[in-house]
Structure formats: structure tokens, C-alpha cells
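All protein chains of the complex are present and in place, except for one that has been dropped.
After this line comes chain A, so read on.
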Amino acid sequence: MEKREEHPVAMNAFELISMSKGLNLGNLFDEQAFKRETRFTSKCPANEIINKIEEAAKPLGFDVHKKNYKMRLENVKAGRKGNLNVATQVFQVAPSLHMVEVRKAKGDTLEFHKFYKNLSTCLEDVVWKTEEDMQQVK
């Protein structure tokens, strides 16, 4: 049985602010394909989020390493640029709202995109808002 911290790391106001689209100049470069990280929000409890990600990643061929509310997902098979390595972390924005960051740690970015697409299909009932939702122009 793993000992786990009670709560995920509380999100610092500046952490939240730095996610604003207006402060992410990567958008000037246009290419969606280059993005190496993404995030989604969830209203589920942090433990549930971690478990659901693990459940989704394993059948996709990924080894899962967990530590508190951070996870490392490693593709057992090597891809175009080595084994795809994905890091995720759950942050607490408010007691009932969490932000999950999913970031490519190693490997091919396009493979990361494919993996994330598969992962999000499996996580449909966990995800509240995707990054696309979050950046929709009103």
C-alpha cells in the first residue's frame, strides 16, 4: 500500500495565470503539431483521476510509475525517437476542481499527440474541460 500525501499540490496563482493563452507566445508559431504539453480540468477527486489515467494508460502499452500526484508513463515499445515518456501531474485549483498537466518528457511529439488523443477518449468521464474548451473564443 502506497503512502500518499493528503492533497495534491495547491496551484499557485501565478501557475494558473501562466496558462492563459495570451501569455503563451508559442501560439505565434501556429503549428499545433509542435505542442509538447497540454492540460485538462476535472471535477473528480484527485485519487480518482490518478487511477483513471493509470487504467487508461496500461492497455495502451505504458508502464506506470506513481509518486503522490505525479505520474510517469513509459511506452514499453520504442517509437521514432526512443520510448515515449509522458509526465502527468495533478494540481488542486480548488477543493472540487483539479488541473491535470500532461507533458511529453521524452520521445516523438507526434507520438505524444496520438497517445494523448487515445488517452482522452478513455478519460471522457473524468475530463471536465479540455484545453481546447478552455481556449475557445467567446
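Here is the rule we go by: a residue touches a chain if its C-beta (ideal position, glycine included) is under 8 Å from a C-beta of that chain, and two chains touch if they have at least 3 such contacts; residues count from 1.
Note that in this section contacts and distances are computed from a predicted model.
Between the names "Calcineurin B-like protein", "Calcium and integrin-binding family member 2", "ubiquitinyl hydrolase 1" or "SKP1 component dimerisation domain-containing protein", the one given in UniProt for the chain missing from this structure view is "Calcineurin B-like protein".
The chain not displayed touches chain A at residues 10-29, 31, 34, 36, 41, 93-94, 97, 129, 133-137.
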